[in-house]
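All protein chains but one are shown at their positions in the complex.
Every chain is named by a letter (A and B) in the order it is written, and numbering of its residues begins at 1.
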Amino acid sequence: MDASASVETHHDPHAHIEHEHHELGFWRKYIFSTDHKVIGIQYGLCGMVFLFFGFCLMMLMRWQLAYPGQALPVIGKWLPYIFGPASMPDGKMTPDFYNSLGAMHGTIMIFAGVVPVAFAAFGNFVVPLQIGAPDMTFPKVNAASFWAFAVGGVIMLISFFVPGGAAKSGWTSYTPLAAFADTGPGINPFFNGQTLWLTGFVFLITSSLLGAINFITTIIQLRAKGLTWMRLPFFVWAQFVTAFLLLLAFPPLEAAIIMQWMDRVAHTSFFLPAGLVVNGTPVSISGGGSPLLWQHLFWFLGHPEVYVLILPAFGIVGEILANNSRKPLWGYKSLVFSVLVIGFLSFIVWAHHMWLTGMGSTVSAFFQTTTILISVPSVIILSAFFISLWGGSIRFTVPMLFTTAFLPMFGIGGLTGIPLAFNSADLYLHDTYYVIAHFHYIVAPGTIFGLFAGIYYWFPKATGRKMNDFWGKVHFWPTLICMNVIFLPMFLQGMAGMHRRWYDGGQGWNVANDHTIWGLTGFQWNHPISWAAWIMGLAQIPFIINFFWSIKHGEKVNDNPWEATTLEWTAPSPPPHGNFVHTPVAYRGPYEYSLPGRERDFTMQNEPVEPTERIHRKPPAELVPA
Amino acid sequence: MNNPPDISQDPKEYEEYAHGVQKHVRGYLMVGALLLTFTGITVALSYVDFGTRKANIGIAMLVATLKAGAVAAVFMHLAAEKRLIYRILIFTGFFVLGLFWLILLAWYDYPIFHR
Partner (left out) sequence: MEIPYTISTRPDTGLWNAKIGIWLFLASEVMLFGGLFSAYIFLRIDAAPGMWPHGLLNVPVGTMNTAILIMSSVTVVLAWASLKMRRYRAYWWYMLATISCGVIFLTVKLAYEWPQKFEHFGAYIKPEALGKYEKYLGNERRAEKGMEPRIEITGHLHSQNAKEYEVALDPVNADPNNPAMDRPRFFPLPVTDKIATIEKEDVERATMFLPTHSAYFASYFTITGLHGMHVLGGVLVFTYMWLPVSKRLYQRNPEHLANRVEVSGLFWHFVDLIWIFVFPLFYLL
């Protein structure tokens, strides 16, 4: 297969052949597989289940926000049987349950939904194929990382069903609240929502760390011959930087989680100052700790985390843009440079999540500067994407619909972050619905649209069949419209002063009721937003049906239905164990669409360079045809 | 030394290579002895009064850094490692120092904490 195989020493020749013909049983082939494609699909399916679950949590919350204190019709009666009598007695949501829904919606969507799908699922499936590798460098570690994720996710789910309910101190789990929530009589010291949240999180972090190690090593070591760094598809660069963010940013949070766990279970005071009084009684702790320390360690991860959420989507969008405009991505070098700068800067901007903690002007100025700086490469990337469309022969396939929608949606999300970068403006906007709208625009019609695009795009590679185009469009248009009906008014609600995490949706607060914005009060806007959310839920049904139905009954297609240039499309669909019949060699860059003088409007990366072709750079000497 | 060519196929060449490894063994033993000695020095110095407590901490950390450096350079072969590993570690070092320094900066810049 490659030169290194011959260097294996003292290799029992019979053992080698045995390995080739070794038939794996059901469990080793489908459940505990070490094949990156199977693991990628496992991550994808598991992650999508969690995305759906997190979405359902949100739909429940939206009832309370639109109709606070009212019984949820039809399903409200039997929710207490699932979530316990303290959750929704008579179908009416309690404040604690609302807080649990909020905290778990955030946690599950980010860590059990988007990261596993965007980074792990797409990365695992696509990256080895795109770099011409037979698998990841550490297949067993890969399997371990999936199972760590599955265990962590399950622990998060279980936390709903223990006495006291799931964690309810926000996805940010700020102390002292998070240290004292879910404690007291009747609550188990280990198996309560908040402690289980911490425990599950450790598994999720372990999964990401193992995955990150695998990705980085694979991309460095297993690139095919001729595939130099600057010939890598942009998706691979994005995943490479994302892996570094996960590798270096998660551990301080893991340290903090261990310490918060100790605070809860061993009654330490890492994050608890002296003199605390809970429910009227002074707490018996040593004190001497600091809630600020938790915030610093949390946001040290928290900020790179948001780039973990967006970079894979940038990568997917880049691939699909080039493919569906039939021209190379504009500014490849700038894109690579920008993604590296984003990765680096993302480690030194975190305190912009902490403007209201009363920090001094020096450190505040530092973080405001770095935060504004990091917007520059993001704008470069988005601009390069827009410019890539110019002069292209655009085909609006379903992936391309989601991809082109991503651009303005991410634009809105990104631009609305600018006011939040300034501590002065953030004094007002912090913890309002403006912030919710800002980050949801980036993740929901941003990243998730990128994920949908990627699913429709790579589905044929994984299954050999296409998803149905008509139902793809039926999925797309209502989703796009609903996303905007949900999140656009939230900017207005936020600017009017409506807070996050208000259990009554603002019903009892003046700012939400005493004036109208575009005809409705802040509280009244909750109605159209909630209805749009529920309709958007319905709009996902065609997608779910389309996805599963097309696995067996979708239109059969050849190995390269999109006529794309990158290496994964040279493999069979679906690729066999080992991926490539002939190990690919890369002779050219990743986006050689519409090359002048060629008969097809695309040239794949593994097509040798003709002596008559004019190319910008000399190929590596080893690849020039003799 | 760290990434030798896989010459274990040829016994004669390997003989020479193995001899090369042998030379490094003495280095390992010497560094081991050095580490034990410096451990004793760390303990002894901690009982010497250097004025402020901060000075004692500084000196102890200096000695610890020297010891850590010896472990990293010799035992972990870092002294002769490849560029890629250095790059990974330099970024890591930068970020962990950034973690300490920026939190410290933030800590002391809070107007309500006057020291």
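Points to keep in mind about this one:
Keep this in mind: a contact is a pair of C-beta atoms (placed from the backbone, for glycine too) under 8 Å apart; a residue touches a chain by one contact, two chains touch by 3 or more.
These numbers were taken from a predicted model, which means no experiment stands behind them.
Residue A:255 is the one among A:31, A:56, A:75 or A:255 that touches the chain not shown.
Among the residues A:86, A:220 or A:340, only A:220 touches the chain that is left out of the figure. In the full complex, chain B touches the hidden chain at residues 2-4, 6, 8, 14, 17-18, 21-22, 24-25, 28-29, 31-32, 35-36, 39-40, 42-43, 46-47, 49, 53, 56-57, 60-61, 63-64, 67-68, 71-72, 75-76, 82, 84-85, 88-89, 91-93, 95-96, 99-100, 103-104, 107.
In the full complex, chain A touches the hidden chain at residues 1-2, 4-5, 7-12, 15, 20, 134-139, 141, 209, 212-214, 216-217, 220-222, 247-256, 258-259, 262, 266-270, 284-290, 293, 297, 300, 577-578.
As a convention for this text, only the chains that are shown with their structure count from here on.
Spacing of chain A relative to chain B, judged by their CA centroids, is 36 angstrom. For chain B in complex with chain A, the residues that touch the partner chain are 6, 8-9, 84, 91-92, 95, 98-99, 102-103, 105-112.
The touching residues of chain A, when paired with chain B in their complex, are 7, 9-10, 220, 244, 248, 252, 292-293, 296, 300, 344, 347-348, 351, 357-364, 366.
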